[in-house]
Structure formats: C-alpha cells, structure tokens
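Pasting a structure below so you can have a look.
One protein chain omitted, others in place.
Up next, subunit A:
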Amino acid sequence: MKKRTIFVNTLLIVLLIVTIAWALTSGASKTKLTDLSNQDLNIILNIRLPRICSAIIAGAALSVAGLFFQAAFRNPIAEPGLMGVSAAAGLFQTLFALVFPTFFIGKTLFATFGAIVAFLILIQFQKLLDPFRLIIVGVALNAVFTGISQILGANNSSSLATSTWTSALILCIIGIIGLIVALILAEWANYLKVSDKQLSSLGMSPKMIRLVLLLIGVILAGVSTASVGVISFIGIIIPQVGRQLLGHDYQKLVTFSVLAGSWFLLLIDTIGRTIAAPNEIAAGVLLAIVGGPAMIGILLSLNRKGKRHA
C-alpha cells in the first residue's frame, strides 16, 4: 500500500507541474515560456499566475473541506458545495459587497462567516446519517441561499476568471494555513469512524472533534468561495477517487486531496478557458457537467454496498 501511495502522489505532482506549465502558456493569447515579450510577461504574471495559484489552492481547499465534511457527518457525499455552505458563503459575500464593494478582506471574512451560519443550520440535522436524506437538506439550503443571491442580482462577483493578486494572496495565505492545520489534524477524521458512545468510552469528546473538523472545512470552503466563487462537486469527487485508489485512512486521503484537488481544479479551469477560446466555460460549470453524472455513479455504487457496520 505504501508503494502505491508514493506512486500516486508522485504522479499527481508530475501532473500538477505539467498542467501548471500548460496553464501558463495557454489561453486567449498564446505565450511561450521562453523569449518572453513584455506583454507576455504581463499576461503571465498578472493574469495567469494569480489565477493558477487560486485554482491550485481552491482546488485543494475544497477537496479537503469535502473530506472533512464527510468525516464529520459520517456521510460519503457530504461537501460544502452540495450542502449549501458554499452558496451561503457566496450570498454573504454578495451582501457584504453591496455595502463595501472593494473591501476584499472584509468580503472574505464575511463569506466565511456566511459559511459558518450555513454550517450551524446544517448541524441541527446531524441525526441524518442517511445519505439520501442529507442531500435533500443540503439541496434545500443550497436553493435558498442561491435564490436569495440571485434576487440580489449577484453575478457572482468573483470567479476564477476575475482572479487578481489580491484575491489570490488572501486565498493562498488562509488556504495554506488551513491546509497545514488539516494535515496535522487529519487523524481526528479517522477517530470519527467509531460511534460517539465509543469515543466517550475512550475519554474523548466526539462533539469537539467534529466541531473542529467542520470549522476547518467551513473556513476552507468560505475563503475559496470568496475568491473563486461557488464550486461544487469537487469535494465529493476527489475524496471518492482517493478512497478507491488509496483506501480509507484520512491521513493519506488529506494528502491525496491536496495534490489531486489542486491539479484537478487547475485542469478544469485551464480546459474551460482554452477549449472555446477566446470564450470561457467557467470551472464551476464544467465541474457540474462532470460532477453530476459522477455523483449519480457514486450514489449508485453506495446503494449497492449498503450500510457498513461491525
């Protein structure tokens, strides 16, 4: 198993580097990495690089957030996008932007706050272990927050396409800190595999463990949404693929999610802006096209396996 982990992670790093190189050199205007003109350099440094950094960090952050949501809700299809947390972040960011349009840090914090609000609503429904019922609650919340956002006329003020160094830097700083914390605390996600009763018998507080993991997830999702807009499904797809490839140890899965999530979102975003250049297909849209069927596939395979218990 260890060999496979090393192989997969190395492969992902290679893929990431290759995709970064591709992303740097493609887009609406062609550039090469050698013989750079001033204009080329400008495009690469000020338009593409922040966008690439944002995609990488957001991809990792949203994947890890999904992973921790799944651990905390004990549900393999939980993730901030599906459950309305991202939509709430988007809504709160819009609300804040109506009042303070250029105060970016404030927008980000408020978006994270919005994510926390949604999360607080969701944990009231914690008893719902049934994946299918949980989806309904999440979809409902999602609809509510998205609907309100649209009433307010939000064009989703931020997306990967509008990435600037301001948004990218904040995302990177908070995102990287969050990801490091997630890596350190990954083992906690393993502890939630047993029941709350069992954890109490071991002298631990399941509530505290769950709360911390969800908080990390919510902050990662909030800051990502504030910088690159609402992106769903990646928090389910990446962890699920990780489980198929590397098993169920959350320490391995967090590392995988960081590497695979960052690569995958960068890939999707780059495809989105090159496949129909000079037009762009937003990463969120492409992911929805890929993610929808992937989700159905996952649900069907879960249904076949049934509930697991000792």
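In this text, a residue touches a chain if its C-beta (ideal position, glycine included) is under 8 Å from a C-beta of that chain, and two chains touch if they have at least 3 such contacts; residues count from 1.
Note that contacts and distances are computed from a predicted model.
*Asks:* Among "Iron compound ABC transporter, ATP-binding protein", "Succinate dehydrogenase", "Inosose dehydratase" or "ATP synthase subunit a", find the name that the UniProt record gives to the complex chain excluded from display.
*Replies:* "Iron compound ABC transporter, ATP-binding protein"
*Asks:* Of the residues listed, A:V181, A:V194, A:L211 or A:V241, which one is in contact with the missing chain?
*Replies:* Only one listed residue reaches the unshown chain, and that is A:V194.
*Asks:* Considering the entire assembly, which residues of subunit A contact the chain that has been omitted?
*Replies:* Considering the whole complex, subunit A reaches the absent chain at 71, 74, 76, 129, 187-188, 190-195, 197-198, 200-205, 209, 247-249, 308-310.
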